[in-house]
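Note that this complex is displayed minus one protein chain, with the remaining chains in position.
Chain nomenclature is as follows: A and B, assigned in order of appearance, with residue numbering initiated at 1 for each chain independently.
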Amino acid sequence: MHNQKKNQGFSVKSVVATGIGAAVFFVLMKFIAIPTGVPNTTINVAEGWLALIAGLFGPVVGLLVGLIGHTLNDAVTYGAPWWSWVIADGVFGLLLGFGKKYLALEYGELTTKKLVQFNVWQAVSNVLVWVIIAPLGDIIIYKEAAQKVFLQGAVTAVVNTISVAIIGSLLLVAYVKSRPKKSSLRSE
Amino acid sequence: MNNLFGYKKRDTWLNQTTGTAKLIGFLALTTMGMLSYDTRFLLFLSIMAVILMQTAHIKYHEYALMLKLVLFFAVINLVMVTVLAPQYGVSLYGTRHVLFGNGYWTITQEQLFYEFNLLLKYFFSLPLAIVLLFTTNPSEFAAGLNKIGVPYKVSYAFAITLRYIPDVQSDYRTISLAQQARGYEISTKAPLLARSKGAVQIILPLVFTSLNRIETISQAMELRRFGRESKRSWYQEQSLSKRDGAIIFGSGIVIIIGVWLLVVNHGRIYNPFK
Partner (left out) sequence: MATPLIDFQHVTFKYHAQAEPTLHDINFQIFPGEKVLIAGASGSGKTTLLRLLNGLIPEAYAGDVTGTLKLRGRDILSQSLFELSLQAGTVLQDSDAQFVGLTVAEDIAFALENDDQPVSKIKAKVAKWAQRFGLSERLELAPQMLSGGQKQRTAMAGVLVDDGRLLLFDEPLASLDPAAGNAAMDMINRLQAERDLTVVIIEHRIEEVLRADVDRIIVMSDGHIVADDTPTAIIQAGILPENGLDEPLFVQLLRRSGIEVAKLDHVADVQLVSVDDQKHAIEQLKVPVKRQPVLPEKLVVQNLNFGYDTHEALFEGLNTSIRQGEILSIVGKNGSGKTTLSHLLTGFLMPDSGDILLDGQSVLQQSIKERADHIGYVLQNPNHMITKATVYDEVASGLILRHVSSVEIETRVREVLSLVDLDGMRHWPIAALSFGQKKRLTIAAVLVLQPEILILDEPTAGQDATHTGELLKFLTKINQQSQTTIIIITHDMHLLANFVTRTLVIVDGQLLADTTPAELLANEALVKAASLRTTSIYQLATRLQIDHPEMLNAAIVYENATGER
């Protein structure tokens, strides 16, 4: 009954969450840019959405949303995907998805402590992904110069950490606020 | 028909080959091109890709924007490499033929040669991607992915993404305009935090609408038995023809050449300086 088990693991809802999650990720990446003031550097709203969707649906959905969303964006913008960064975004989704159980967004209260821990985790994940995975990928796959890719990675890590800290946190708070509390569901 | 990627019905042989075959070809050629630093091989791939694009009757204006973006991306990257790692070519090729300059800013033949290779790498895959995207009906991608071994649920998630991008896009447009009418803006001189808050307010309705959408779509899919079986058939699946076989065979030959060059060059780099 191996298949049965697998079916339960990746539910229809996860499939749809992946599909819609990637569609929204793509649209946000393509259409919203908040200038930071530093030239050519924009706050990445899409990464904030990735944090929310991974936190709600777990690591597998997070991984796939990052992979599919980034691949499509690269494909439509530059023709071909830049695989090392696609993988990096996927791994970022995966790592944030591990926070699903802890955050328990659907039912829980989002305490300050949880929010701080979420941000520590996302900062660690961003550094891991953009300062280690993406540049190593660039060096191994594309034989790029180390000085260049580590600088690019470091800048991306900083910008994305700030993006998720602001946009991701605001989205998490707004989401939890919007969940009806059990007591308020009494019909009038 | 969904023309997110600029797919059009064209009467060319590349349009008539299946998405599966083109996907295999694209992955094989780009992977080899990604790994190889053999200039001859990269040039060969680039020329072949451009010829393929010609036979697909794709017009310049259809891909002009992409070309400009890749050009921009390439220039930035090359400048960065020159500034940050001007001696990288020397360490890569192990020789040093100075052209001009001195100290940190010594420009060598090796560096220029390396950057030329890099440029080829940024560009060679563009025509291949254009051929894949412009001649393949998006509906065939999901079936194709499933055929090359991606689980059907993941393939279908990809199909859902393609299906709903236009809807999400039009939702986003309307929502963001309505929020701008309320007074939210993201491009003002406001401080970063305020600007980001504005952006969140603009996208919040999109976020909630999309989350609701996940619920209803998964219900609609379950009511039509998605996920019941351990595999699924695809309306868009086409059995492979001789032509598809030829494409796959051709890709195989390119892989063999690429691998052979790896052996001959004792690694990924073709070194004309030794």
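We take it that a contact is a pair of C-beta atoms (placed from the backbone, for glycine too) under 8 Å apart; a residue touches a chain by one contact, two chains touch by 3 or more.
These figures come from a predicted structure and were not determined experimentally.
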item: Omitted-chain contact residue, chosen from B:S125, B:S139 or B:S251; value: B:S139
item: Residue, one of B:L35, B:L162, B:I247 or B:L261, that touches the chain absent here; value: B:L162
item: In chain B, positions touching the absent partner; value: 1-2, 138-139, 159-160, 162-163, 166-167, 170-171, 174-175, 177-185, 201-202, 204-205, 208-209, 212-213, 215-229, 231-237
item: Residues belonging to chain A that touch the chain removed from view; value: 174, 177-182, 184-187
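As a convention for this text, only the chains that are shown with their structure count from here on.
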item: Approximate Å spacing (C-alpha centroids) for the pair chain A, chain B; value: 20
item: Chain A-touching residues of chain B, taken from the complex the two chains share; value: 4-5, 30, 34-35, 37, 63, 66, 69-70, 73, 77, 80-81, 84-85, 88, 92, 118, 121, 125-130, 133, 151, 153-154, 156-161, 163-165, 167-169, 172, 186-187, 192-193, 195-197, 199-200, 202-204, 206-208, 210-211, 213-215, 217-218, 221-222, 226-227, 230, 268-269
item: Footprint of chain B on chain A - complex, ascending; value: 3, 6-7, 10-24, 26-28, 31-32, 34-37, 43, 45, 48-49, 52, 56, 64, 68-69, 72, 75-80, 83, 141-148, 151-152, 166-167, 170-171, 174-175, 178
